[in-house]
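Sharing a structure with you now.
Missing here: one protein chain of the complex. Every other protein chain is in place.
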Amino acid sequence: MDIAQSFAAAFALILGADPAFLAIVRLSLAVTLTAVAVAALIGLPVGALLALSRFPGRGAVIVLVNALMGLPPVVAGLLVFLLLSRSGPLGPLGLLFTPTAMVCAQAILVLPIVIAITRQLVEDLHGEYREHLASLGLTGLRAIPTLLWDGRFALATAILAGFGRASAEVGAVLIVGGNIAGYTRTMTTAIALETSKGDLPLALGLGIVLILLTLGINAVTYAASRVGARFAG
Amino acid sequence: MTTLPTRRHLIAATASLLAFGGVALAQDARPAAPATAAAGTRFITVASTTSTVDSGLFNHILPLFRAKTGIEVRVISQGTGQALDTGRRGDADVVFVHARAAEERFVAEGHGGPRRPVMYNDFVLIGPKADPAGIKGSRDIAAALRAIQTKATPFVSRGDRSGTHQAELALWTAAGIDLAATRGSWYREIGQGMGAALNTASGMNGYVLSDRATWLSFRNRGDLDILVEGDRRLFNQYGIMLVNPERHPHVKRADGQAFIDWIVSPEGQKAIADYQINGQQLFFANASDSGA
Partner (left out) sequence: MRETTSVLPLAVSDLTFEAGGKRLVDGIGFTIPRGGLTVIIGPNGSGKSLTLRLCHGLIAPSAGAIAWAAGEGTLAGHKRHAMVFQKPVMLRRSALANVEHALAAAGAGWSERRSRAREALDRFGLTDKADRPARLMSGGEQQRLAIARAWALRPEILFLDEPTSQLDPGATRQIEQMILALKAEGVTLVMATHDMGQARRLADRVLFLHRGRLVEDAPAETFFSGPASAEARAFIAGDLVW
């Protein structure tokens, strides 16, 4: 019964196009996409660097990055919270309880995923390309742009995995965003709020909308990378 | 398209992704409600409790304040203990909570103040309609708690240092029960907010102490009902304080004070008294009662 109510609530939300609800959806997407973009901007080159460089302790770094993929969102949230709190080292920036703080926390969650998957993909691709690239004089780190570009469709999966983690996450954004109505309330924190108000059908309805959004973004990315991969062989 | 140079493309792709996110974020950095969407809005941050947010009180009164002053109020809902900590760290401009002893300590330690009484609501003891402890209809909260403890029927405690949690602990003491010595598996601390505690009690058909406001707006009641109410010891006073701008220079003293002044003014007090759910008044404004 509750499930049926939830689907009804989900459809009402979508069809009703309530401005407050749309603002929540927009904020969720904006925060998560920005966090994923920031993580990709940092994680792709760092992952490629890790794949191609050899230094003492490299194995330990790889294990650490892989382990950080399982970093609990609450811990990431607390870390950012303590950094951004007025009493913390970055307090003067006044960023706590803002969307920017949420982007920071989510980027920290996504970064290890992007680095770890990029490292693996680039290492594999480099195994295949190494001699040809060396023949062209693209040795060492000069091979990175080619490897990232040619791995782009596989790397899209790394980005999507990061997007999935960020969009589903509630612990970190709740701590650093504060779930302020109309300002830092996202899909997931709204779900948490409605759950605590005991409005379980509405909470689940929001969850259904979130799943549909994630589904849509995954489908589009998947289709695009399939078409692209087919074209690029 | 794949015939374009490698580096250029990678950079362009990442940059456009970043730009998209950035633009979207910039749009959303402004308050969402269309009527309030002006860039560079004046706003203050208020650390308050789950009861004031979950009950919908703020949704009712904040637009009135906003319309009068143009100041947006961003509310973070936490347990009272957590909200006071947020004020201590300087992460909010105003603290609006309900645990008088903790509030007075906050003021005495110089974190903010002076404390102004605003309103009260009351706590109610919620439990299963079957009432295994046999306390339904009682007006004596102490006797009711003794019965729950004696029969060892499940009792859900917030366990989160919130105002409600502190009130609950004080009531056990008032009932002459030493929880530390007598608590067993029947006493279940969940360390979460009021809504979560009610959901848990609903799930296990247990007893739970709730503020009336949250209970009235709570939907997932299951087999629960109000069993004990009306005891004077169940009254729950709210106070409001400005965070000390001497300690935290970024605190918005003027705008924060404006909010405090408005909420204790006749206009603010009327707004509070006007808020109802299902025809029931939830909060009773009493700013004029200096002893509250």
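Labels for the chains are A and B, by order of writing; each one numbers its residues from 1.
Keep in mind that, in the parts below, contacts are C-beta pairs under 8 Å (C-beta built on N, C-alpha and C of every residue); 3 or more make two chains touch, one makes a residue touch a chain.
Since we're looking at a predicted model, the values are computed, not measured.
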By the document's definition of touch, the residue of A:Phe21, A:Phe81, A:Phe97 or A:Tyr129 touching the omitted chain is A:Tyr129
Name, in rising order, the residues on chain A that touch the hidden chain in the full complex. 128-129, 131-138, 146, 150-151, 153, 229-233
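Just so it is clear, only the chains that are shown with their structure count from here on.
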Centroid distance [mean C-alpha coordinates] between chain B and chain A, Å: 30
Residue ranges of chain B in contact with chain A within the complex: 2, 6-7, 9-10, 13-14, 17-18, 20-22, 24-25, 27-29, 31-34, 36, 45, 50, 54, 58-59, 74-77, 89-91, 192-196, 198-199, 202, 214, 217-221, 248, 250
Footprint of chain B on chain A - complex, ascending: 19-20, 23-24, 26-27, 29-31, 33-38, 40-41, 44, 85-87, 91-92, 94, 96-100, 103, 145-146, 148-149, 152, 178-184, 193, 195-200, 231-232
